[in-house]
Structures are given as C-alpha cells and as structure tokens.
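Omission of a single protein chain aside, the complex is shown with its protein chains in their original locations.
Let's turn to chain A:
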Amino acid sequence: MITLIQNEWIKLWSKKRTWIFALFILLITIGIAFFFKSVIFDMDAANDENWEQDLEEEIAVQEEIMADEDADEWQVENAQMTIQQNEEMLASGINPNKTNNMIFLEETFPFLASFITLFSVIVASSIVSSEIDDGTMKHLLIRPYPRWKFITAKLITTVGFSLSLIVVLLVSNLLIGTILLGTGSLSTEIMVNNFETTPYLSTVGEVLPARVGLYVLNVLMFIIISFSVSILFRSQTLAVGIGIFILFGTNIAQSFNVLLADTSWYQYIFLPHLSLPEYAIRDEILPGVGLAFSIMVLSVYALVFLGACFTYFQRKDFAE
C-alpha cells in the first residue's frame, strides 16, 4: 500500500499542472497581501490617533440614515449593524485600521482556500479517470494487488495534495503577512460578524484553528464527491463540473437556507452542510442544525459515495 501511495505521489508531482496549482496559491497569497496593504488597510490611518473619532463620525452618519424616513429597510438594517459594530469596537478599544499577519490570515483564508478546493476537485476528478483514458490503468490492474488498493492510494494521494496546498497557503500567508503587515499574536482581538447575531468580539486564536480544521473536513468531502462521481460516471469533465457546481452551489445554498430551512428534507441534503468552516463563527447553519449533525449527514453521504464507487470499480470490466 505504501508503495502504491508513493507511486501515486510521484506521478502527481511529475505533472506540470500540480506545480502550477501550488505556485498559483503562492502567488495569489502574495498578490492579496499587497492588495490588502495598499487598498484595504490604510496604513496611514492605522497610525492616526483619531480612529475613535472616525468611528464615531461613522456612527453619526449611520444614525442619520436610520432617521431618514425614505431609507430602505436594508439600509436601515445595514446602518444598525455598522453602529453596533463600531460601538463594540469603541468599547473594547479595537482600531479597525490596525492590522497584522494574524488578522490578514484570518480574513483571507476562506477566499484563498476556495482555490484549493477548486484544485482538489480537479485533481480528485482526474486521478482515476485520466489513467483509464490514457490506458495506463490496465497496467496497474494486472499487477498483484486488489483493485481497491489502487483507488485507495489515489484517494489518499489527493488528500495529501490538498493538505500540501493548505500548508503552502498557511506558510506563505504568514510569511508575507509578517513582512508586509507586521507580527501579531493568536490573541489579537477581532470582530466577528456572522450577519445573524450581533457582532461580537473574539480572538484569532479562537476562530482561525477552527476555520482551518473545518476547512480540511470540508475539502475532504469535496474530494470524495468528485472522486466518486468521476469513477461512477466515467467522466472527468462531469466530475469537475459537479465539483465546481457544488463549490458555487454552497454559496447559493446559503441563500436557500432561509427559504428552505423549514422544510423537513432540506437538512438531509448535503449541500447546505458543505460550508463547514461557517461553524467557526456560528453554532448553527440552519435552525437546529449544528456541527455534529452536519458532520453526521456528510459522513453518511461520504460512505454512500465511496461504497458505490469502490463496489463499482471492483467489478468493472476494463475493456477500453
């Protein structure tokens, strides 16, 4: 089994594509860091002693909007949220213009990680089907190993690939963050705004590890789905398509969440659960649906997908 994994790992990294993916993660992280430094965070303002005044001014502006009778409902809500947030920051003395590597990592991780999900979907969809298409699979299957070992090795290799990219992301992010934005610590305080409860104060140390850990589980699920679909439907394209569809689908699902939350079946669909990292900042993604339930639902789906794909692969006739 170890040799099979070793073989898969060597094959994976012998492809240019794999290196391009890794390089992309590295470059986009650096790019985002410069963007953050120059556009999002105003470094001059960070040294400005008047940040409290600025926050108060903003509160005043928002209060005017609230007082305005013509204002739309969403404007009022938005204003309310901003006021709450600003008041909270004033109360706890957080300068929103001050930043450091920790805040940078916390804020950019979800966006950057979505590229890792995309690349993982591509790798998972092609790692088996490309070998079938190229005709190299038959050379593996005539060797003295049971078939399931080959696809297990491939699955493990894909997971290893995703984990490597996550490491690349974390390390490069911390390095460039430190260089451009300075050192912070895990106890750096941040405002958490999950658009449901009132914004509350937390620390990077409380949110980030959970975010990363949950992301790993989430991407594992993406891998399992794309991997299985590519085998079951014998189509790399379909698997990548479905993977990307789900990737965007989870964002769309969040808007359905409100609509469908009351139906009895919606919580058993895997789509809403595929935004596991959300649990880093909230307890429930649907009313009454917490982390444990989500993981349970996803596990059942994972088992069904893997069961189907292993059974199919074990019996398949290779006559291509």
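One rule holds in what follows: a contact is a pair of C-beta atoms (placed from the backbone, for glycine too) under 8 Å apart; a residue touches a chain by one contact, two chains touch by 3 or more; residues count from 1.
Quick note on the criterion: contacts and distances are computed from a predicted model.
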UniProt protein name of the chain not shown, from "Xanthine dehydrogenase", "Quinol oxidase subunit 1", "ABC-2 type transport system ATP-binding protein" or "ArgK protein"
"ABC-2 type transport system ATP-binding protein"
Of A:115, A:145 or A:233, which sits in contact with the chain we cannot see?
A:145
Considering the complete complex, of A:53, A:136, A:185 or A:263, the missing chain is touched by A:136
Would you write out the residues of chain A that touch the absent chain, in ascending order?
3-4, 6-7, 10-11, 14-16, 134-136, 138-146, 315, 317-319
